[in-house]
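For this depiction, one protein chain was excluded, whereas all remaining protein chains were kept in their positions.
Chain naming follows the written order as A, B and C, and within any one chain the residues start at number 1.
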Amino acid sequence: MVVVLKAKTSDEVIAKMVERINKMGIRVQVTKGEHQTILGLIGDTKSVDESRLHDEDHVEKVLKIQEPYKLANRDFHPEDTIVEVKGHKIGGGNLTVMAGPCSVETEEQIIEVAKQVKLSGANILRGGAFKPRTSPYNFQGLGLEGLKMMKKASEITGLPIVTEVMSDEDVDIVAEYADILQIGARNMSNFSLLKKVGRTNKAILLKRGMSATVQELLMSAEYIMSEGNKNVILCERGIRTFETYTRNTLDLSLITAVKELSHLPIIIDPSHATGKWKMVEPMSKASIAAGADGLMIEVHNDPQNALCDGPQSLKPEKFHTLMETITKLHSVI
Amino acid sequence: MVVVLKAKTSDEVIAKMVERINKMGIRVQVTKGEHQTILGLIGDTKSVDESRLHDEDHVEKVLKIQEPYKLANRDFHPEDTIVEVKGHKIGGGNLTVMAGPCSVETEEQIIEVAKQVKLSGANILRGGAFKPRTSPYNFQGLGLEGLKMMKKASEITGLPIVTEVMSDEDVDIVAEYADILQIGARNMSNFSLLKKVGRTNKAILLKRGMSATVQELLMSAEYIMSEGNKNVILCERGIRTFETYTRNTLDLSLITAVKELSHLPIIIDPSHATGKWKMVEPMSKASIAAGADGLMIEVHNDPQNALCDGPQSLKPEKFHTLMETITKLHSVI
Amino acid sequence: MVVVLKAKTSDEVIAKMVERINKMGIRVQVTKGEHQTILGLIGDTKSVDESRLHDEDHVEKVLKIQEPYKLANRDFHPEDTIVEVKGHKIGGGNLTVMAGPCSVETEEQIIEVAKQVKLSGANILRGGAFKPRTSPYNFQGLGLEGLKMMKKASEITGLPIVTEVMSDEDVDIVAEYADILQIGARNMSNFSLLKKVGRTNKAILLKRGMSATVQELLMSAEYIMSEGNKNVILCERGIRTFETYTRNTLDLSLITAVKELSHLPIIIDPSHATGKWKMVEPMSKASIAAGADGLMIEVHNDPQNALCDGPQSLKPEKFHTLMETITKLHSVI
Partner (left out) sequence: MVVVLKAKTSDEVIAKMVERINKMGIRVQVTKGEHQTILGLIGDTKSVDESRLHDEDHVEKVLKIQEPYKLANRDFHPEDTIVEVKGHKIGGGNLTVMAGPCSVETEEQIIEVAKQVKLSGANILRGGAFKPRTSPYNFQGLGLEGLKMMKKASEITGLPIVTEVMSDEDVDIVAEYADILQIGARNMSNFSLLKKVGRTNKAILLKRGMSATVQELLMSAEYIMSEGNKNVILCERGIRTFETYTRNTLDLSLITAVKELSHLPIIIDPSHATGKWKMVEPMSKASIAAGADGLMIEVHNDPQNALCDGPQSLKPEKFHTLMETITKLHSVI
């Protein structure tokens, strides 16, 4: 960190500031310019709360130099993290496709969809049992019953399960059934939940919040990792902008940003990002071309009667074609 | 809701659609135009999931007419809701000021600040015990110890307490000490937490999420209210935009929007919105002039050494002057 | 400016960089830390193009310290600028109200509205002759005829005129009729137009672009001022965010930001910001309470038949009441 002092700050004040910062365990290098004095903070500034360096009377600006995350930081962990889930490797050049319905509706439905996406080459079965819905009057998911149905579909097909956990109180029960715990976009900054899943030994799929910067996403990963769980997979699912044609705006430059700043794998969810099934294929291809580690795609055998998010779900046949296209594309890239 | 069909949709298809919608308990009025047929849905469409009306082949657009919230809707509850907390009335023309430090640090600090803000005319003591911090390496609040310290300050001054609850698992313990449970911006769409506080009998201060629309804010209030707790106070604390000079962008037009759409009280938090103590006074005055029901303001007796958010905290003397100004302004407005 | 070098940058490279920067007329102070070397640029860095300091191999970050505008900067011009228009003073504690219809439609209409707003206490007549409309098929304004009608209304009432100029080629003709040239939000970064109006001796009302930061707004003012015209009045008219309930999001914290960073007057346009006449009064009051130098308000004698922006226009009677309210409020503040 660099603290830029206001013009005419006295030597006495500077000495006091240096002393205060030293007490935080940080060394300070003072540079006096013609107009401004600059304090360079030397040491591990990760735990220094930036706001404590401000001082209305004497401080002009506080500038950060280092990224505030450490465990998620590629600088300290140069090689790609590979998260292994029941033998399937996520990250490190492998292509992972998570597919399935927005919500589990019936045992028949989830088993049917699981079989079909497996056949098309998907690696992981997605499906919602606990659903975060904008309205309390909409279908909220089948809960525990849904988990059991997914488990059955998983046993039949051999596909590992990824499903969302929305509450601290549900972490244990969801972890009993799922192979990957999903933290939804709305809970990306639910720090209490992040800590809790950080104490499980399950892989965690962390979705980017609707208005989260890449730095905040990595800080949320850091919350999980700082509790001991290093198996974090990041997921971009669209951010909120002024554009209303698509449900959200898919930010594919996040892929490159994450690859540069972190060693964690990143997958893309074009279904939620666009909200339109017709956009799923082009955005899937773009994701793979940009270097994503995989995709999360909604597939439903009867989108028109889906209990949620029908308009963005692919039918199994379309998903099959998509898989052929992206597998070919991935081998070229 | 209005469903606009694509040109050339056959009568047979239309009949099937009407049948499907009727099964949801909704009546349909069909209008055939020259180019387009429109289905008007009649009845309580609150629980109709919009996505279920889409149909790639036949539906052009689905347009909402009614707001999807009912309990929070002024149409169904024309008079202002007044939330009473230990005899103090929030809403309905009363001016409420919640003041105190970002976090409780020591017993002396919270008691000292409580006495001072009480003296200046504040009605409710704010203070953080469980703190949502972007970094896991920053101070996370004193937790239960902090609650106990606030309680003591409350007993001494008679000021009711508002404090944040971040986790389902903490709701009971926080409810034991606090008079108003705060749902932070990051948890506005933590539906599990909303339902849980909806089952308490405490007043709830619901902060707007960083990228939440007014409709989403009211839907979150609806989540709480649909569990039985009608004592919801809304709070604007700035939204996320491209502007970086202020921490967030304070959206004061929300006050008028809420007054038109809902009967719930709304207060403004200029401290978090701007991140700069110098902006707190002008934005407080603007809030009152725009018709807000109150303010939430950070006050710290030693901002420079505050464990969090010092730069946006007012010193007690400045808070005192602010209270004089806004009290006078409120009586004029 | 501060240039943070990457770890392990050699002394030779550092020496070359210093030499390059010196050639730009800037002195450099080198600080070597344990992990990082920092170059502090000393001198007038206003004309240093930040991008020229980047260097993929050796530079970690370039951090700005000084604001890049000079003529618009309060640091170099501490007292408030007061713009005088036909004897009326804008800025410096005076309250200015610009009122009138979105577009001039007929001579009768503009004269009628001018008389009424004058009677209610408005200081300046607004009205559009050249209109920036999203659709080429919508009414584009009366052009020169509109200017002539406004002139007549101005002569009758004595109110100076503010009207928009959209094109370099129209600057001369608009300057012949108007007292204040308005640069619309869509043209805030039309640098060619900014330079052109900077060469007139008319007052300029510069509206903030829909996604412009406060710094960019001040840089656009700098464009005008650097051509010799110091009579710039800034105007906030709402920014573009994800919120769709209001047409734009009115950012009142801009008032305080401008007051801190610049000496130029700032007025608020609540009509365009909200798009709803019911919000005009509360947002006008909030603006005055926050310290704005004035307001720009749409008034139409027959909003329902207005050729543009009827829904956000006040009827003359409502404007009259508003003027009474804000005049009283301004005297209290």
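FYI, a contact is a pair of C-beta atoms (placed from the backbone, for glycine too) under 8 Å apart; a residue touches a chain by one contact, two chains touch by 3 or more.
The shown structure was predicted, so the numbers you read here are calculated from the model rather than taken from an experiment.
Trainee: Can you list the shown chains that the absent chain is in touch with?
Mentor: Every shown chain touched by the left-out chain: A, B, C.
Trainee: Check each of C:P68, C:G121 or C:P316 against the chain that is not shown and name the one that touches it.
Mentor: C:P68
Trainee: Using the touch definition up top, pick the residue from A:G43, A:P132, A:G291 or A:P316 that touches the left-out chain.
Mentor: Touching the chain that is not displayed is residue A:G291.
Trainee: Of A:V3, A:M150, A:I224 or A:I239, which residue touches the hidden chain?
Mentor: Residue touching the absent chain, from the options given: A:I239.
Trainee: With the missing chain put back, one of A:V48, A:V83, A:A153 or A:V214 would touch it. Which one?
Mentor: Final answer for the missing-chain contact: A:V214.
Trainee: In the whole complex, not just what's shown, which of A:L41, A:L71, A:I233 or A:L252 touches the removed chain?
Mentor: A:L252
Trainee: In the whole complex, what residues of chain C lie against the chain that is missing from view?
Mentor: Here the touching residues of chain C are 46-47, 49, 51-52, 54-56, 68-69, 130, 132-139, 166-170, 186-187, 189-193, 195, 210-211, 216, 219, 222-223, 226, 240, 277-278, 304-311.
Trainee: Of the residues in chain B, which ones touch the absent chain?
Mentor: Touch with the absent chain occurs at residues 2, 4, 27, 29, 31, 33-36, 38, 40, 42-43, 60-61, 63, 65, 240-242, 244.
Trainee: Determine and list the chain A residues touching the chain excluded from the picture.
Mentor: Answer for chain A: residues 211, 213-215, 239, 241-246, 249-253, 255-257, 260, 273-274, 278-279, 282-283, 285-291, 328-329, 332-333 touch the chain left out.
FYI, only the chains that are shown with their structure count from here on.
Trainee: Compare the two sides of the chain A and chain B interface and say whether they are made mostly of the same residue numbers, over half shared, or of different ones.
Mentor: Counting which numbers both chains contribute, over half are shared, so the two copies meet through the same residues.
Trainee: With chain centres defined as C-alpha means, what is the inter-centre distance between chain B and chain C in Å?
Mentor: Here the centre of chain C sits 32 Å away from the centre of chain B.
Trainee: Which whole number of Å gives the spacing of the CA centres of chain A and chain C?
Mentor: 39
Trainee: What whole-Å value do you get for the distance between chain A and chain B if each is reduced to the mean of its CA atoms?
Mentor: 26
Trainee: Please output the residue numbers of chain C that touch at least 2 other chains, ranges allowed.
Mentor: In chain C, residues 241-242, 244 touch at least two other chains, as defined above.
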